[in-house]
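All protein chains but one are shown in place.
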Amino acid sequence: MNWEFIVKYLPLYQKAAVLTLKIGIAGIILSFLIGLFCVAVQNYRIPILRQIVVVYIEISRNTPLLIQLFFIYYGLPKIGIRTDPEACGIAGLAFLGGSYMAEAFRSGIEAIDLIQFESAYSLGLTRRQTLMYVVLPQAVSISMPALVANVIFLLKETSVFSAVSLMDLMFTAKDLIGLYYQTTECLFLLVVFYLLILLPVSLAGRLLERRLRYAGFGT
Amino acid sequence: MADTILEVRHLMKQFDDLMVLKDINLTVHEGEVIVIVGPSGCGKSTFLRCINALEDIQGGEIRLNGELVSKESKNLAVIRQKIGMVFQSYELFPHLNVLDNITLAPVKVQKRPKEEVREEALALLSRVGLSDKAESFPRQLSGGQKQRVAIVRALCMKPEILLFDEVTAALDPEMVREVLDVILRLADQGKTMLIVTHEMQFARAVADRVIFLEDGVIKEEGKPEQFFDAPQTERAKEFLKTFTFERKHKE
Partner (left out) sequence: MPDLGLEVLFKGKNFARLLEGLGVALRISLISVVISIVAGIGVGMLMTWKNPISRAITRCYLEIVRIMPQMVLLFIVFFGTTRVFGWNLSGEISAVIVFSFWGTAEMGDLVRGALISIPQHQYESAYALGLTGIQTYQYVVLPQTVRRLIPLSINLITRMIKTTSLILMIGVVEVLKVAQQIIEANRMSSPNAAFGLYLTVFLLYFLACWPFSLLARYLEKRWR
């Protein structure tokens, strides 16, 4: 292992990691919002929008992010929709993640017995109050493992961003391998940086799951 | 005669092709305890659910203090505050502790001050012997304890009428008593109650009036002594026989 090389190119990886994280976090927040919007549309049975959401979820879940990015970045400019690489990365991640988040929320809500709604209604809670105080807290707790898995999944998916010439971790690694042929060192740095990003998320997610695990253990 | 609290007239309820309730009429007066008995599938639970507008109805009307109870009512949430309901499966909220389960609706729905509600909840809890469980979560309680909490949760809304839907059916036998005792004490305090149950001894003790429901119709109605000792209809006699046992060829 050539440590000199590693120290020399560490800052480059740091910069790339920051970019990966920036786009990852922005995309994840957006997918969260898209997911919430989709379940709201489905729950309140809003016509037309509902069908659009169904089609969106099917398309998003059945195509790879890499292809989505290629289409957004190289295809869309030909009909006049131009995005810079960062915006394209965020848009692609949000397009992919939105449907995964929506499914996680939906399964959380579906896991709650109808009679829990009824017992809230019988106490005089309105539909909105029931959703706020009774359904959502339980749904979030039930969906938490799926939501955490989605966050990790989306952070991992950021590894394809190099395809649209974003200078992320993969791009940096590939570039340096091509330039200096220090393969071991480059790959070592790549793994270390992904571990630094994903290990804390994975651990924090597990803690969060444990703290929120009140549902599903008998009412 | 005391004031009428609940008035049910010509109530009809249909699930698809199945007519579950056919022309039910019932008047409940203040302080009255009415027990509804009948074979399973006769519509007892559906009847209670209709009174709380958890089911839409196909005919007739239900009035609480003269106000129409219906799924379409604009102020349904307001009416439901006046009707307390306790379910067979307790339905405590698993993410809230006992105290928060009880105070959620009084604070959020009735906008009462949190401190006041809290004190009332603690007082009620101690009356059902659960003062030490205020901070516990539902999953840490036994079935009987959960059901007592559910009763307190309903009581804390100061409802004008309480509905009990087979509240002991899911409980182990040794826990049935602690729940029924609570209901008996409520009867002594003059609470207006509508109770669906399979516990005939309890029905006899707690009821001011017994209603026998079968095939969606009230077949018989009367004082508990009269109903249990000298039922008028054949159907009621047969139904009551299912609760006694004898061996045919015992020496």
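When the chains are written out, they are named A and B in that same order, and each has its own residue count from 1.
Here is the rule we go by: contacts are C-beta pairs under 8 Å (C-beta built on N, C-alpha and C of every residue); 3 or more make two chains touch, one makes a residue touch a chain.
Here the structure is a predicted model, which is why all the values come from computation and not from measurement.
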Who does the absent chain touch among those shown?
A
Cross-chain touch to the chain not pictured, restricted to A:Leu10, A:Ile52, A:Met132 or A:Leu199, is A:Leu199
Touch with the missing chain holds, among A:Ile28, A:Val53 or A:Met170, for A:Met170
Positions on chain A where the hidden chain makes contact:
58-59, 61-68, 70-71, 74-80, 152, 156-160, 162-163, 170, 173-174, 177, 183-184, 187, 190-191, 194-195, 198-199, 202
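In this section, only the chains that are shown with their structure count from here on.
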Quick one: which bits of chain B touch chain A in the complex? Just the residue numbers, please.
49, 52, 54, 77-78, 80-81, 83-85, 87, 89-95, 104-105, 108-110, 137-139, 146, 153-154, 157
Would you mind writing out the residues of chain A in touch with chain B in their complex?
113, 115-116, 118-126, 129, 133-134, 137-138, 141, 214-219
